[in-house]
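Note that this complex is displayed minus one protein chain, with the remaining chains in position.
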Amino acid sequence: MNHQIGDVILDLKNVSLAFGGVKALTDISFDVREHEIRAIIGPNGAGKSSMLNVINGVYRPQQGEIILRGEHFARMNPYKAAKAGISRTFQNIALFKGMNVIDNMMTGRNLKIRSNLIQQAFWWGPARREELAHRAKVEEVIDFLEIQHIRKTPVGRLPYGLQKRVDLGRALAMEPSILLLDEPMAGMNVEEKQDMCRFILDINDQFGTTIVLIEHDMAVVMDISDRVVVLDYGKKIGDGNPDEVRASPEVISAYLGVSH
Amino acid sequence: MLYRENGQFKTTYAADQQIFPIAQDRWTILGILLIAFIAIPLLVDEYLFRAILIPFLILSLAAIGVNILVGYCGQITLGAGAFMAVGAYAAYNFHIRIEGLPLLVSILLGGLTSALVGIVFGIPSLRVRGLYLAVATLAAQFFTDWVFLRIPWFTDNSSSGSVSVSNLQVMGWQIDNPVSKYLFCLIFLTIFALLAKNMTRCAIGRQWMAIRDMDVAAEVIGIRPLFAKLSAFAVSSFFVGTAGALWGFIHLASWEPAAFSVDRSFQLLFMVIIGGLGTIMGSLFGAAFIVVLPIVLNQFLPALGGVFGIKISTAGVSHAELIIFGGLIVFFLIKEPHGIARLWSTGKEKLRLWPFPH
Amino acid sequence: MGFFLETLIGGLMAGMLYSLVALGFVLIYKASGVFNFAQGSMVLFAALAMARFAEWLPHWLGLDSLWLANTIAFVIAGALMFVVAWLIERLVLRYLVNQEGATLLMATLGIAYVLEGIGTSLFGNNIYSIDVGMPKEPVFILDGLFEGGLLINKEDFIAALIAALLVGLLALFFQKTTTGRALRAVADDHQAAQSIGIPLNRIWVIIWFVAGLVALVAGVIWGSKLGVQFSLVTVALRGLPVVILGGLTSIPGAIIGGLIIGVGEKLSEVYLGPMIGGGIEIWFAYQLALVFLLFRPQGLFGEKIIDRV
Partner (left out) sequence: MPEMASSRAMDTFPRLLFHHAQVRGSKTAMREKDLGIWQSWSWRDVAEQVGALACGLAQMGFKRGDNLAIIGDNRPRLYMTMAAVQCLGGVPVPLYQDAVAYEMLFVLQDAGIRFALVEDQEQVDKLLEIKEQLPLLDLIAYDDPRGMRHYNQPSIHSIEELMAMGRIHHQNHPDFLNDEVAQGDSDDISVMLYTSGTTGKPKGVCLTHNAFISAARGGIGFDHLTADEDILSYLPMAWVGDHLFSYAQAMYAGFTINCPESGDTVMTDLREIGPTYYFAPPRIFENLLTQVMIRMEDASIIKQKLFHFFMKVARRCGSDVLDGKPVPAGDRLLYALGNILIFAPLKNVLGLSRVRVAYTAGAAIGPDLFRFYRSIGINLKQLYGQTETCAYVCLQPDGEIKFDSVGKPAPGVEVKIADNSEILVKGPMVLKEYYKRPDATAEAINAEGYFMTGDAGLIDDEGHLKIIDRAKDVGKLANGAMYAPNFIENKLKFFQHIKEAVVFGDQREMVCAFINIDIGAVGNWAERRGIAYSGYTDLAAKTEVYQLIQDCIEQVNGDLMTEGALADSQIHRFLILHKELDPDDDELTRTRKVRRDFVAEKYAVLISALYGGKSSQFIETAVKFEDGRQGKVAADLHIRDLKTFGSAGRAA
């Protein structure tokens, strides 16, 4: 089964977001096609993270709408987004520090839990079966991300690079159709970046997951993404495949020309 | 040192996810249960039952409840005493108003009522966090203090304001002497601890902990804070309320609202913090510590004074008790902020790695 | 109308005292992130010291001036509060830097027990009186406006004045002095404060000492009204709704919150109490604060919490 890039699955129309008086996003529109890797780039403070936060409902835009698989939302909320198959990772790793790797990933299975509190309290039939079945699923993710040796380690004790991987694992455990990655390679060394790139491509390739990705490392972005949106000071200044974006004068002056 | 884990490999997830995956732990727990159920009733005298064991069991139960809310879900509460009160008075009212209602049912209904009240008072947690919430829970405390003091219906119009129960029995088993009371509470604690452990290792427990550790991330992966927090309040209050009913019915037999004052709330919070936030075992340790310490000090201080030829007055003892108690709490928080349970697990880890240090 | 105003003014005056207690909370919370449950015990401790020294000094020194005895006692009690502040920083706080709020709160409960234990061991645990010569008789004011005028308790009035004065002084201290500004720097960002060379430990001692002085004043006022006794500890509990209403980090919040709670309590006790059995002021204050919180979770003047991800 090959995952050809398909129709538009997620469409943002004229999204504007402000905190108090500060405008974070101004009238941004772009779309994401099924199975593609879509990158959002831009200098610090360009509003990239805010963009992701709007998509999965952590922030509520003052204007604009989000069209997800043809359904219109004036604003998302995190629960609806999760239900709709959107999961994400965080720029500053947001793992559950008090739990180990398996449990962190098990939380990613939360939406698929059917048993109720009473059944769980008694470790009773359905609850027990579910726990074990989801554990098996989580183990597949652990295997996929090659983190077998730390499966029972409390996440707080892990080095940064591995925490990032677990963060990705938790998002993957949701079996998302759209995966939002907020600077997945920030602060990693070359080897870790290579691994992470490989995982991102593998996820896209094996599960056909649509990926929206924020990344600082231009080389990586241009390498792995199908299309790129460029933001600057909350405004969209470029959109297209990596070659087009590279060639756009506006982008060059705003971003690529400036050394970071 | 005593652990021999070679060969204890797991071939199924069920085996890997059991509560005590290590065989030695299972044997230890079994041993402790045997001692608790068989040896102690045969060996221990009445005073210990009344002064230590029964309060310990009931407060452990309450501490587990508080720990679910504070330790697992991260919602600080200073109103646990209120929910004990609700449990106790609700059970009392069910007991006296419904003819022939079995004792067990009354107690559990007390717990359930407390759970409902817990949900109501948990609603602010959806908006309010941290220390603000802690203070908000005091509202529950003072409100219930007032309700049970001022509204006569709840105390069956008792003129003295105190209520009492008598002639307790479960299916013909008279709960009238210390041993039977002890066993009754022990059964409760054993079952409830197991239920709590199950919940905390299941989806619901992970929801609580996710909310505690990083609520935004929890929401993003589809955990609803509303459900997670209110369920924690409900379950916690159920445990605390049940403990309250036992405290009233079994331990005190007759009581006034002061039995569940704000001091009780603080005491319960102490237990979970000293015992260890986020562990079931820690709740028991904490309860043991808080119950036993004053009694030990009471016995020990005059004796110590005697050694140095100082006669310590009763008032002096109670002052010294306060100082030592407070000092110990501070000492504990500084030396082991994760509580006795952490000491326990570190000790266990050391035993597993013995003779190596790491 | 007159009765309502009387109640209102009574509430405002009581509220000023609440503000004073709340101020103790806010100061410490701002500077060290500690929710100080020992505030009540500090009030008790300070008041006990004040009352007992004022009683003992005339015997020891043969003083016969009540005023002088009171002044010296006040100074001694103040000095004691400094020792307390120093010990707390020395023995507790410095070991608990960066711990979670709940842990710190527990620690202050521990401190509270220790203070209560030491206070009662040193100074006894009966009821003592403080006589700083506050007039007890009520006065009527504004009798031109209302029939019979408004009945005002002079003692309450003076107490409120003192409290207001102290609050004003503290506000000035924080705005105008170097130390005050340093304190605010600490409150805003511990690390930043450390990096510009302010010794955190000293700041904490100062702030706890200031809170101790506030407690002393509150203790004196309350003590002279109700007598110095163990129940003074609960004064702290009455200050709590004020801080959450006003916002944990806001000095103006503490003042206005105190006034709102004071007025709310009095009005509810007078108008609502009789309907449902009386004795409602404590929980009413809390419920009032709670309802407020539902609309403004960070309190009236607290800093808005923004989730960053």
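Should a chain be cited, it is by its letter among A, B and C, assigned in written order, with residues numbered from 1 in that chain.
Everything that follows uses one rule, which is that contacts are C-beta pairs under 8 Å (C-beta built on N, C-alpha and C of every residue); 3 or more make two chains touch, one makes a residue touch a chain.
Source: prediction; values computed, not measured.
Shown chains touched by the undisplayed chain in the intact complex: A, B.
Contact with the chain not shown here comes from a single listed residue; of B:M1, B:M171 or B:A303, that residue is B:M1. For chain B, the residues in touch with the chain missing from this view are 1, 3-13, 15-16, 353-358.
Residue positions on chain A in contact with the hidden chain: 102, 135-136, 139-140, 142-144, 148-149, 151, 202, 205-206, in rising order.
In this section, only the chains that are shown with their structure count from here on.
Contact analysis places B-C first among chain pairs (by count of C-beta pairs in contact). Of all the chains, the one whose CA centre sits at the greatest distance from that of chain A is C.
Note: centroid distance chain A to chain B, computed from Cα atoms, is 41 Å.
If you average the CA atoms of chain B and of chain C, the two centres end up 33 Å from each other.
Centre-to-centre spacing of chain A and chain C amounts to 49 Å, using the average Cα coordinate of each chain. The multi-chain contact residues of chain A, meaning those touching 2 or more other chains, are 58, 90, 94.
Taken residue by residue, chain B touches two or more other chains at 216-217, 220, whereas all remaining positions touch fewer. On the side of chain A, the complex with chain B involves touching residues 56, 58, 78-79, 81-83, 87-88, 90, 94-99, 103, 106-111, 113, 115, 117, 120-123, 127-128, 130-132, 135-136, 170-171, 174. By the touch rule above, chain C contacts chain B in their complex via residues 35, 91-92, 95-96, 99-103, 105-107, 109-118, 120-121, 125, 237, 240-241, 243-244, 248, 276-280, 282-283, 286-287, 289-290, 293-294, 297-299, 305, 307, 309.
Of all residues in chain B, those touching chain C in their complex are 70, 76, 124, 127-132, 134-136, 138-139, 142-143, 145-146, 149-151, 216-217, 220, 262, 266, 269-270, 273, 277, 315-316, 319-330, 333-334, 337.
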